[in-house]
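Yeah, one chain of the complex is gone here, protein chain that is, but the others are all in their spots.
The letters A, B and C name the chains in turn, as written, and every chain counts its residues from 1.
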Amino acid sequence: MAKVTIPFGPQHPALKEPERFDLTILGERIVRLNARLGYNHRGIEKACEQRSYISALYLIERICGICSHSHATAFVQCVEEIAGLEVPARARYIRTLIAELERMHSHLLWLGVAGHEIGFDTLLMYTWRDREVVMDLLAALTGNRVNYGINTIGGVRRDVSPEQCAEILRGIDTLEERTKYYMQLATEDAMLAERLVAVGSLCTEDAARLGAVGPVARASNLNQDVRRDDPYAAYGELDFKVITDTHCDVYGRVLVRVGELMESCRIICQVLSNLPEGPIAVKAPRKIPAGEALTRYEAPRGEDVHYVRGNGTERPERVKVRAPTLANVQAVSKMLENNYLADMPIVLAAIDPCFSCTDRAVVVREAGCVEQRMDWKALRLYGIEWYRKNRGIDCSKIKLRM
Amino acid sequence: MGYALFNILVFPGLLFLSLFGMLAEFADRKIYARLQNRVGPPWYQPEADFIKLLAKEEIVPADADRAVFRFLPVVALTAVVCSSIYIPLWSRSALYSFEGDVIVVLYLLTLPTLTFFLAGWYSNSLFAALGAVRALTQLFAYEVPLFMGILAPAIVASSWSLSGVAQFYGAHPAYWIFNLPGFVVCLVALQGKLERLPFDIPDAETEIVGGTFTEYSGRLLAFFRMTIDVELVVGSALLAAVFFPFGLGLPPVAGFILFLGKVLFIVTLLAVFRTVMARMRIDQMVEFCWKYLSTAALFQVLISLAVKGVILG
Amino acid sequence: MTNEEIIQQKIVNRFPATEGKFRLQRARRIWVEVTREIFLPLFEFAKQELKFVEFCTLTGLDEGENLLFIYHLAQEYTGIVLNLKVAVPKSDPVIPTITNFFPAAELPERELEDLLGAKVAGLAPGPRYPLPDEWPAGDHPLRKDWQPREDEAKPEVPHG
Partner (left out) sequence: MRKPGAMLSEVLPYIFRKPATRDYPHMKAEMPAHFRGKLVSTDAKCVGCKLCIKDCPAGAITITKVAEKQFEITIDLAKCIYCAQCVDACPRKVLASSANFELASLDRETLKVRITAGPPPAEPDAGEGPAPEV
């Protein structure tokens, strides 16, 4: 049998974002994986240097759709440290609340994606239906379903009303019950076990050596969590467990994430019962003094690192973002050793990759290749002409209504 | 001759089967959606999809064999439509039958899978070729249990003709109870033949993009889609004819409605089956079929032999 | 004495040249400037003896005359982060690779080469990251004096 190299991306149904992997296979067995990252480089770090802090915050928030709050919080914490701002306690608690709701939304989303990657669309539909509960809560609290925009330098932009607290608690009850069901499903369903156990194995030593973070590291029995080790926001005042697992495979990653969903429910209840009174923000200066700061933040996907340097002007001197996927993607080749082609989607999905996070930073260029471009009008004319010639249908009379 | 042509092209051939196939596809998709707590498609969705595909531009890859590439969908559709005329639908005899037609039907139903393989292979595309190889690998795994499962009732009936089988069970309705294990085996194997979850390995979207049909578009894809719809109906009708031989003596209209009901019942079972399953890996699939499904099918054959030897003497 | 001060003391005892180069900005954050000469020994000391076993990331900056590299290393459980700052002149922007300590540093090091024009000595050859293959050599977007090329559409910079 000959070795074949198949292109897995940049455009591939299993990848929700473009990134290129070349997969060499022998029959159905994977021989080697070559990753060529950088496809999604958007120049965000450079772009931040040309924006005011407050504008940069919204740009940073859009590094990633799913963990937008993570990036935004990590960034504002850096800026607040440089400016020496004391963030009010209520703001810290609200940030924690949104962070945990975001974690629940991210993990439920991941559970659905994992189901989809192994062809279990029913799991996808159910988890995403339940995820709507979190999404609705986030939309009511922050004003949007994904890019919450709750952070501002010096605090948060919106307060939480007592009615909203009651609503959150109701939502959390539903979610807790559903999470228990998914935990039960993960232990009962034979098909899930067949497709997940002993797939994408990463032993503890390799996980540590290759620098895995977040649920991937914890599923390989590495006991690390920035929320506990390097507490920020309100985490230092809360009681929660760090979920680890000894399976060291995709199945372990499922169990860790489902376990973290339960912990998030507990954290949210604690935050709501201990929510301090007081202001939600302090006034931040437009000019941030010279200085530098580093924030580590436990995003749903793992440790998110932000470094910001200010130079006394309205714009940052340098912003550096290390998204969790960059740390985890190097472990993927190791995980895929001796696996099947059919396991590639789920193994890659199991690190919960976010390539737009990973490749933040460059200008889109239109050079090099000969390209054919059509604008909307030309495309429409082409379509009308094609249908007239090939199908004998005259579409030009169809009126455009929007 | 004219009557035969009418049978093949209009009723119960191409036209009827394609419309019924789309109805079955709708039922399948709607049940799938409702089990997933979704609204699901409206009743005309399969027709709309078909018409849309007909209207689309079809693109033949530059490296593909143009003639074969365009010809294969027609072969696939013809094979499944032809097999339908040997299956007794609502009376005790099929339109055409001869001793041994059950073998012909099974082989005609194998042809689409072979065309899928050729379609993937002649597309000259990496993903399509991978899908083609998987389709063929899978064929060898589910075909054996399916054949044994279908032939077991024929052993009891002492007839290699579907009409003969139907007549036997029409006369001795109680014997169908012995074929239940075979029915379960055939249901699972049919799911494999139709390349549906958990056996949609040849066109696993998240792994090999679209598998065998990666390069197909427009009318050609529409015909393949139609083939799968018709295959769903014909396969279910075959199972209904072999395993549910009740009410075959009813008047035509009532018999016809009963036939539709039987087919839709089997389609429902298939839909529920695919709702609760994840996709298997090809190695797991082959292992499952040989280890468990073939054993069960063999068990059914033993039952049939015992029934024939002991009860029927 | 806090943990951070103990770590500072240990490093100063071993590498007297770092005396006075420390800044303990807040709990769990140690910033230290080192020279290129003692960088590797100090790095090894930090990993092997002080147990800074987690590699957070590697930041590169353009400081005008110099390129500044900051290595962010973290301890397990204590959450203490040691930020090693190494400045190298732009005329000779060479820094040794740390991939033999942390294989995960490969991508950040390639990023330094691509975006800042640093030379990482000892880095195994491989595909570039994150810029595209046809990106011209010597064009490093994170340098402060970098301008988009003539044939490129200038990015629209909003006000503010």
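As a working rule, a contact is a pair of C-beta atoms (placed from the backbone, for glycine too) under 8 Å apart; a residue touches a chain by one contact, two chains touch by 3 or more.
Please read these numbers as outputs of a predicted model, since none were measured by experiment.
Among the residues B:A67, B:V272 or B:I311, only B:V272 touches the chain that is left out of the figure.
Of the listed positions A:V4, A:A89 or A:A139, the one in contact with the omitted chain in the full complex is A:A139.
When the full complex is taken into account, the listed residue touching the unshown chain is A:G149, out of A:G149, A:P215, A:G252 or A:G302. Remark: the omitted chain is touched by one listed residue; of A:K16, A:R32, A:R62 or A:R209 this is A:R62. Summarising the interface, chain A meets the missing chain with residues 51-52, 54-59, 61-62, 122-123, 126, 129, 132, 136, 139-140, 143-144, 147, 149, 152, 157-158, 181, 185, 187-191, 193, 376, 400-402.
For chain B, the residues touching the absent chain in the complete assembly are 31, 33-40, 272-273, 275-277.
Keep this in mind: only the chains that are shown with their structure count from here on.
For the interfaces A-B and A-C, the C-beta contact count is higher for A-C. Distance between chain B and chain C, defined via averaged C-alpha coordinates, is recorded as 62 Å. With centres taken as mean Cα positions, chain B sits 42 Å from chain A. In terms of their C-alpha centroids, the spacing between chain A and chain C amounts to 25 Å.
Looking at chain A, no residue sits in touch with two or more other chains. Taken in their complex, chain A has these residues touching chain B: 4, 6-7, 12-14, 28, 115-123, 125-126, 129, 191-192, 194-195, 340-345, 386-387, 390-391, 393.
Those residues of chain B whose C-beta lies close enough to touch chain A in the complex are 35-38, 55, 57, 126-127, 130, 197-198, 200-201, 204-209, 275-284. Residues of chain C that touch chain A in their complex: 25-26, 28-29, 31, 53-57, 59-61, 70, 72, 74, 76-79, 81, 83, 102-104, 106-108, 115, 127-132, 134, 141-142, 146, 148, 151-153, 155, 157-158, 160.
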